[in-house]
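Working notes, structure below.
Shown here: the complex without one of its protein chains, the others still in place.
Coming up: chain A.
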């Protein structure tokens, strides 16, 4: 089932054309990861999909009544704002304690209800954000660099958690990440973004594509192989379009 699709999406922020002609879709039950260098428009794309930005061209099509759970890139809670985990989970909609506890359990943050948000570790904080996104039983989970600030075991554990959630809820997952090797091993499809969609496909396809290597270097393919115990060393040009023409 198609959950969300972007068709020919173009977004201009001020004088800068951030996104051009982006096509993207997420189906139920699949994990799609957007990778791309800094300033490639990853967050802008996500913000367009959740409706925080209005695209200048193209359109975002959502399945009717789509429930989205959103995990923002960072949430700097001002230290003047007192907030317990329990209170945070009740924003903006009040939820019953049972529903909240189930979401906390699912996000691996069971015992944190009474803790102040300011006292949480980075990993705990991300799990609370995930728990909050799970409250409305989302059909689509959107995460913007959810493991920023976590160490490598921490982020690997977090991505395993995302897979678990996908398996139990059957929701689609769309996320943005910097950590190419970890993320790609946990993804069904990868979209490589640099203002436009450079290439997309299975993690292997993207890791082997010339466009991806031009952006991230060849070292990452080795890292991917390390995680998947596969060899992704072929130099096939897996991309559907002529890339040289675009850079000209």
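The definition used in the following text is that a residue touches a chain if its C-beta (ideal position, glycine included) is under 8 Å from a C-beta of that chain, and two chains touch if they have at least 3 such contacts; residues count from 1.
As a convention for this text, contacts and distances are computed from a predicted model.
Colleague: One chain of this complex is missing from the view, so tell me which of "Phosphoribosylformylglycinamidine synthase subunit PurL", "Acetyl-coenzyme A carboxylase carboxyl transferase subunit beta", "Glycerol-3-phosphate dehydrogenase" or "High-affinity zinc uptake system membrane protein ZnuB" is its UniProt name.
Modeller: Its UniProt record gives the name "High-affinity zinc uptake system membrane protein ZnuB".
Colleague: Looking at A:5, A:28, A:63 or A:77, which residue reaches the missing chain?
Modeller: Answering carefully, the residue with contact to the hidden chain is A:77.
Colleague: Touching the left-out chain: which of A:5, A:50, A:157 or A:214?
Modeller: Hidden-chain contact among the options goes to A:50.
Colleague: Considering the whole complex, not just the chains shown, which residues of chain A touch the missing one?
Modeller: Against the left-out chain, chain A lists 47, 50-52, 68, 70, 72, 75, 77-78, 80-84, 87-88, 90-94, 116, 142.
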